[in-house]
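Not every chain of the complex is shown here; the ones you see sit where they belong.
Letters A and B name the chains as they come in the text, with residue numbers starting at 1 for each one.
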């Protein structure tokens, strides 16, 4: 008799690590035009979206990823009216943006309509109707192509793409040349944010690359992190802007912004927690500081 | 991007070995009254039945298990009319018995009706209609209770139970006291057969226990083995009888018995292959020989 469950999801987040997550049921498994898509129910993390073997979101703790990803730049901005989401197929990124009473328009550009359809159908806790909100415009297209052609400018742009693995659909959407295109569609006082993959003392490359890429395009940058249990790691994020986002509002000021603008209550964030996330460990701050100097 | 599949079945056949099998889809996963039941489609082995984490049958190679299990004792018997199957929930053991033109009655006693129902519905390649054959009588009951109460005698009795793991449903169905009950319902010239779990130079305990248990109850015994790829191991079997089954018919004689009695063609066995299976490696023959002497 097995002393452990018999059905598992396996992920290799780095070539020297493997993560196994027990599975109760595979809801959907298919190869889309762009990637392998798995939706599975897990006893530990709830329903989970897995693309090309890598966990993207799970119902039990996606708020630890989506709240920092979306709410932090929006709070820093203060009164965003238009939001562009690159990727974000689950609809949870749009959901967070749509909670803002100031928001009039959310454009979401995801390359993989099959992922969006699967999440619409099987992960209602994630989108919570975001796709039906009249302010949402869903565009199934390559984010690169979209930002090249877009005519309007956005107050906040959120890059919620898969990791830039070799050959994966998002491999061209990290780096200075892409960030320059993004800047073109960002309002002058707008804020751009992207995640950087996992961050650890031995895994700082992703964060450093994004940090350097954004540094060559934008005047101001702000790093932060959030631990996401179902990813079994700390996610890194960097915000960038032409306006001085490093002058962060106080925790109290943030609490007021949240109360005034955001519908419903946040599960992870308030002003104090936002400040905590923006305070990265010394080793990481030093690495980013050093890399800024060497430029 | 994962270089290997993302969804897996995991089995620990011994505490020091683990086997992973990629999974395309979980067809059914439930906890029955007696055990955990998983039916899954695998790219390597086809559809697979897994009970309490241990692979029981897969469509791609179950014939390498079921043909030796059933056909060898029936050929040795020569003209079986009644067959009792203990366990055998998939219906494949019954299927093999029903191929005999001489067979008038197949009684199959499985403790877990939920396993039988799942196999009926989802594994038609295994039973191939065996449950609908008018000669088949399916009894959902404890095999132990059945053999204690049974009034009729059978020409061939096939024990196709799960491994005797601690606390598992089959734990009392291996050993001399159970074999004495079995003997009560076996015709005087009948043949009993049971598998013994996996056999290897470092894993001979299962085979030795069954060998010793049967040796204390029956006059004659005959060991054999068959390699089953989806089990990733060699299965051991022992036949036992009061008649001299060690005087094995020649390969040619077996071929005639097969041709005369069995409908359809066997995929693994003919007379020569039957003789090959009955010729166990010297190391195993010596171990069994030694244990016989010591009695």
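Here is the rule we go by: a residue touches a chain if its C-beta (ideal position, glycine included) is under 8 Å from a C-beta of that chain, and two chains touch if they have at least 3 such contacts.
Since this is a predicted model, take the numbers as computed values, not measurements.
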| item | value |
| --- | --- |
| Number of identical chains forming the whole complex, with 2 shown | 4 |
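As a working rule, only the chains that are shown with their structure count from here on.
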| item | value |
| --- | --- |
| Turn needed to bring chain A onto chain B - CA fit, degrees, nearest 5 | 180 |
| Partner chain A, residues of chain B touching it in the complex | 1-12, 20, 23-26, 29, 36, 38, 40, 50, 52-54, 165-168 |
